[in-house]
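With one protein chain removed, the remaining protein chains of the complex are shown where they sit.
Coming up: subunit A.
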Amino acid sequence: MKKKSASTDMTAMCDVAFLLLTFFILTATAKVPEALPVDTPSSTVLTKMPDTDLAIITIGKGKDGVSKVFFDMKGRELRKETLAGMGTKLGVEFSEEDKAKFALMDDFGVPLANLKQIIDMKAADRSKAPQPGIPMDSLDNQLKDWLLVSRRAAIDLSGGTKELQIAIKGDAKEDYPKIKKIMDILQDQKINSFSLVTGMRGKDF
């Protein structure tokens, strides 16, 4: 009786496996440390957020224990366009290089005048640098400007088909009035529907 070989030919399987592996590695985006880490509350309602055309407002306490507001946008073109818009609106010059760098950045929390310093930093230093948060009082409401300009940029870039989605990412321990202030700023611009970023929670909570 002829002895049958017990081993199967795995070449094809190995090929497929590595093809998929390459695909997933290339599509995966490296996670950069957030400038303002927050601990989001958890909920059972889970809708995935889009990858582009999204603005995230982060509220949390920094290392110094003071509540700060940070702003983040997803989508490179959107970021470039918004920075250009903000520059002309508040009279701060940004070069093409700045814009290209800003497109690859993540969240930030500085007044526009100081944004250039943050852009010029290395990615690793940004999260360590002290950032005071975006000013949002009635005299200098830059958060409102950021929202306004980024929404317009999103509409311009998509040719009027896509609206910018807005999400609030608040720390679980943040006081409600702080969140309410953000919601008021959003509602003043007639943004009545937005998302609250939450973590996952088991069904039988």
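Keep in mind that, in the parts below, a residue touches a chain if its C-beta (ideal position, glycine included) is under 8 Å from a C-beta of that chain, and two chains touch if they have at least 3 such contacts; residues count from 1.
Keep in mind that, in the parts below, contacts and distances are computed from a predicted model.
Missing from the rendering is one chain, named in UniProt as "Biopolymer transporter ExbD" (options: "Glutamyl-tRNA(Gln) amidotransferase subunit A", "Sodium:solute symporter", "Na+/H+ antiporter subunit G" or "Biopolymer transporter ExbD"). The chain that is not drawn here is touched, among residues A:Ala103, A:Met121 or A:Ala167, by A:Ala167. Of A:Leu90, A:Leu148 or A:Ile179, it is A:Ile179 that touches the chain left out of the display.
Interface residues of subunit A facing the missing partner chain: 7, 9-11, 13-14, 17-18, 20-21, 24-25, 27-28, 31, 41-49, 51, 59, 167, 169-180, 183-184, 187-188, 190, 192-201, 204-205.
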